[in-house]
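Working notes, structure below.
All protein chains but one are shown at their positions in the complex.
Each chain carries a letter (A, B and C) given by its place in the written order, and its residues are counted from 1.
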Amino acid sequence: MIEGYKSHREPVLDRRLRLGFVGGGRGLVGHWHAAGARLSNQWDIVAGAMSSDPEVAKTTGRAWSLDPDRTYGSYAEMAAGEAARADGIDAVAICTPNDTHFDIAKTFMQHGIPIILDKPMTNTIEDADKLVEQARSGDHFLTLTYPFAFHAMARQARHMVQNGDLGRIRQVNVEYLQDWAVDPPDPDIQGRAWRNIPERVGRSSAVADIGTHAYHLLKFITGLETKELRADFHVCGAPKEVEDTAYVNLRMEGGVPGLLWVTQAAPGQYCGLRIRVWGEAGGLSWDQEAPEALIHAPLHEPERHILRGQGTGLCTEAERLVHLPRGHPEALSDAWANLYSEIAIAIAAKISGQPVPPDFLAIPTPEMGAQGVRFVNACADSHEAGGVWVTL
Amino acid sequence: MIEGYKSHREPVLDRRLRLGFVGGGRGLVGHWHAAGARLSNQWDIVAGAMSSDPEVAKTTGRAWSLDPDRTYGSYAEMAAGEAARADGIDAVAICTPNDTHFDIAKTFMQHGIPIILDKPMTNTIEDADKLVEQARSGDHFLTLTYPFAFHAMARQARHMVQNGDLGRIRQVNVEYLQDWAVDPPDPDIQGRAWRNIPERVGRSSAVADIGTHAYHLLKFITGLETKELRADFHVCGAPKEVEDTAYVNLRMEGGVPGLLWVTQAAPGQYCGLRIRVWGEAGGLSWDQEAPEALIHAPLHEPERHILRGQGTGLCTEAERLVHLPRGHPEALSDAWANLYSEIAIAIAAKISGQPVPPDFLAIPTPEMGAQGVRFVNACADSHEAGGVWVTL
Amino acid sequence: MIEGYKSHREPVLDRRLRLGFVGGGRGLVGHWHAAGARLSNQWDIVAGAMSSDPEVAKTTGRAWSLDPDRTYGSYAEMAAGEAARADGIDAVAICTPNDTHFDIAKTFMQHGIPIILDKPMTNTIEDADKLVEQARSGDHFLTLTYPFAFHAMARQARHMVQNGDLGRIRQVNVEYLQDWAVDPPDPDIQGRAWRNIPERVGRSSAVADIGTHAYHLLKFITGLETKELRADFHVCGAPKEVEDTAYVNLRMEGGVPGLLWVTQAAPGQYCGLRIRVWGEAGGLSWDQEAPEALIHAPLHEPERHILRGQGTGLCTEAERLVHLPRGHPEALSDAWANLYSEIAIAIAAKISGQPVPPDFLAIPTPEMGAQGVRFVNACADSHEAGGVWVTL
Partner (left out) sequence: MIEGYKSHREPVLDRRLRLGFVGGGRGLVGHWHAAGARLSNQWDIVAGAMSSDPEVAKTTGRAWSLDPDRTYGSYAEMAAGEAARADGIDAVAICTPNDTHFDIAKTFMQHGIPIILDKPMTNTIEDADKLVEQARSGDHFLTLTYPFAFHAMARQARHMVQNGDLGRIRQVNVEYLQDWAVDPPDPDIQGRAWRNIPERVGRSSAVADIGTHAYHLLKFITGLETKELRADFHVCGAPKEVEDTAYVNLRMEGGVPGLLWVTQAAPGQYCGLRIRVWGEAGGLSWDQEAPEALIHAPLHEPERHILRGQGTGLCTEAERLVHLPRGHPEALSDAWANLYSEIAIAIAAKISGQPVPPDFLAIPTPEMGAQGVRFVNACADSHEAGGVWVTL
């Protein structure tokens, strides 16, 4: 049985897995995927179709020290080429704009290559459902990258909710605040210009980009499904055709009310993803900009600042994600490494035909990817209908 | 011309003003009013009808060192008695449950005694409008106690918005989080039991109690009127007939969107009133639990933590409210003292027939009190209609 | 038996006590004493010799709304005048420069008037010892104003140490950082110019001014006596003849090492008094600039942020000092009010011939005042001898 990793990050198989990239050669998204893969010590990055421009793809492959034979001019060539090699990639990371996810993922699935897809899964529910169907019918591996759930303290938060430390959940709040959309779009900032083009982002920009993270984290920590929602979209930054701000009221399982609020037009906010959960017996608060501490307020008792770190009473699931001792801060690269480690464990299990312990991993299923797309579209439905309640 | 006070808190007239209390003998509200009056050094507390129970009223009067002759068994006696004295009170502080405000205020107005009324003004819009009408037609002094606007840094925030430091406002957020309603109502905690009785609180409990503070502060700092709102009420704490939680979406002047959120059922939150305002050129954040710092994020520049304190570049309006140097923390008692000082300045001006500098004071007008009542009722209207947009 | 006060600040006798001031008419020190006395609701300020300049004394008396008959041109007149009145003051607050304390205190003692003396007690050990001897031999009331010990959370810290929550104390650290001495002395800032004049401050400026606070708080919370110390004085701000910075190594009872560090020349530090205490079983940290929280780190457990507030598990001694609920911040004025309340309790007991519960009060004894003077002089001794260890 594949058991996972220890304090030292050591490959779960007797070799590192082989990873290829589609897109990501420039811009931040590819950087994060690559940093996570490298720091995890589970992966060698060996192939890529890093750009839709063949010249850029070649330059980038060189910059990444890829073998020129494995620097491809298109994702289709790459899928075919890698599938044909004995030492072909064990997975592909797809880091391209949302509207291209479906075709690329479908192509790699057709070649039997496991898929690591940046979120959101697709722009439309139809495409998302087709990917789920194909993945399930062919037993293909496909996951989405929601890295914030891979912080040790987010895992600890989930455990404490499951453990009943908060009692019955009564109210939730998640906000994700940034400020880059205050300025007019800058075509020179890779990975951002397309976010203002409706054809590329689909019916939503901010909700699709960061709202999906907030939605995923809320479900991940509380375990509660959102049943209905009501959304208003706004442009609070530079004029644009897509929303940069959204207010979403939630009705969750058991009638628990909540708020989900995202903006990319709040000067002084950079990546302010903060979740607060309150139950009958206490509250929890976690902020990804200060990810080392989980603040637990047991009702009528002093607030406890639970710090990441080994041997300090964290739950087993959280301890597995801890690699530096308390006070030696881990941050976003470490979370990405945890994400890429859990993906490696799952794929290694598949390669070696061994089972993974149940409930061991937190890597999203294809269905969870599609659920994120449903969330985005439900927000757009509600907004377009004037802010009415819609069922999710 | 009455010019106000200096670093040392010195009476604006050659004597301290005389203050009487209706209610407030037990419980927190009276404590705050009294603390503010005493610390301001503008007032002597000389008379009271501190309870609707004559025995309690007498005991309390003794405990407050009042002259037994000026410890009254009812507010009506007190209004009449004080109006008849040459050294009668210069103002009355009314610290009773909401549903009694109208009759008490009307009675003191009839005797020509200036009125300091705890918020909200009344339960119904009709009563509020009548009080405004009576105050205006008789040129009576009537104000409401919204103390948070009397922190130096809230004043500084208002100045910075007016000064254009944030550019055009694009989005606002105010939250006010407490946790006392998690527990079942405790009849032994004075000043709380009535908050769960619909007949006493009117159509709303949490919005009327703390939502009005949030609404007032938002208007105070941003200067923006709320044009429309949409509210959902919830019970997230112990079962009760009135809401302890409300989510309110705002459409403000100029189409600025905003959120106002209050709850009294969030374990670990005690008096978490926090306001965040973002404009084209920067953001501001202020938290009443850490009132010494105003956080200013000019777009693309480092965050500035502006601390209360003299001679440090605060605006004149804020400097007037500063009595201790930076690092020697002022807090809620100091804000109440500032409130009672500004009230004293206004009443002293009236007594001495002198003008007060225009825009000098921040004490709410009767109309602002009535506007708070309109806000509460609009929230209730929206909620009762299923969360529709209503005009304020 | 005098039992002290409740949530509401109510006079312990059936009248407020009568307080007079020597000095303090301008500048900060008098402001604090007056604010504490007023907010405590235990005192009426009725007499004063507020300045050594008779004209200023008169103006200030008027500004404070004092009866002109009780506005004195000198402290000697005041002592005689008040002693002769049936309604004479119950205590005098002495808020003058250090070098004048001895003569003024002696004079008021000769007239049998209880004394509230700003720290440090005197400049010289000889004078301090004489005051102690006179106070004790005549059973005169004399105390010193160290307000930081009157924060509820400092009281809670003391309780937790006494209660063994930290186990045996192993190391202590106290720092007090300000920045006003970076600038050249400004003769216009009352209460500061004399602090740079050796004749007035004695052998030390910074240690006498803020080091005594740090020393007192350290002893107050830990209960440990300092046995030996080693001090270096420095000028880190504008050139001056007295130190603005001192590093003091401590050897406390039981061989516990410690550091005490004060500076008035650290830009960006305003009143940064912070104490940290570590024992075998945990640590405590408290910062007077954020006085509402006491941070307790039990060994190997999450840090607990214990917040001031009633009904939350604070010790009885701390609860007595709490007047606003959690989240409604109390700060320095509230601590001064607690100080003036405890002084009132002690004097009221003396007036009424009733006992005060043992260990009830934290108001410094005359001996503790003299000990502060010994500390200042020991630091100067060590420094002048080149930083050698000296016995305290």
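Throughout what follows, a residue touches a chain if its C-beta (ideal position, glycine included) is under 8 Å from a C-beta of that chain, and two chains touch if they have at least 3 such contacts.
Source: prediction; values computed, not measured.
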**Complete:** Contacts of the unshown chain among the visible ones are A, B, C
**Item:** Contacting the left-out chain in the complete assembly, out of C:182, C:293 or C:351
**Value:** C:182
**Request:** Among C:278, C:336 or C:375, single out the residue that touches the unshown chain.
**Result:** C:278
**Request:** Can you list, in ascending order, the chain C residues touching the missing chain?
**Result:** 166, 170-171, 173, 179, 182, 230, 232, 234, 236-237, 245, 247, 249, 257, 259, 261, 263, 265-269, 276, 278-283, 285, 295, 297-300, 303, 387, 389
**Message:** Need a quick check: the contact residues on chain B for the chain that isn't drawn.
**Reply:** 296, 300-307, 311-313
**Message:** In the complete complex, the non-displayed chain touches which residues of chain A?
**Reply:** 7-11, 14-16, 26, 28, 30-32, 34-35, 38-39, 41, 62-65, 178, 269-272, 288-292, 307, 309, 323-334, 337
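Rule of thumb we're sticking to: only the chains that are shown with their structure count from here on.
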**Furthest chain, CA centroid comparison against chain C** = A
**Complete:** Per the C-alpha means, the centres of chain A and chain C lie apart by a whole-Å value of 55
**Request:** Could you please state the distance in Å, as a whole number, between where the Cα atoms of chain B are centred and where those of chain C are centred?
**Result:** 34
**Message:** Multi-chain contacts only, two chains or more: what residues does chain B have there?
**Reply:** 269
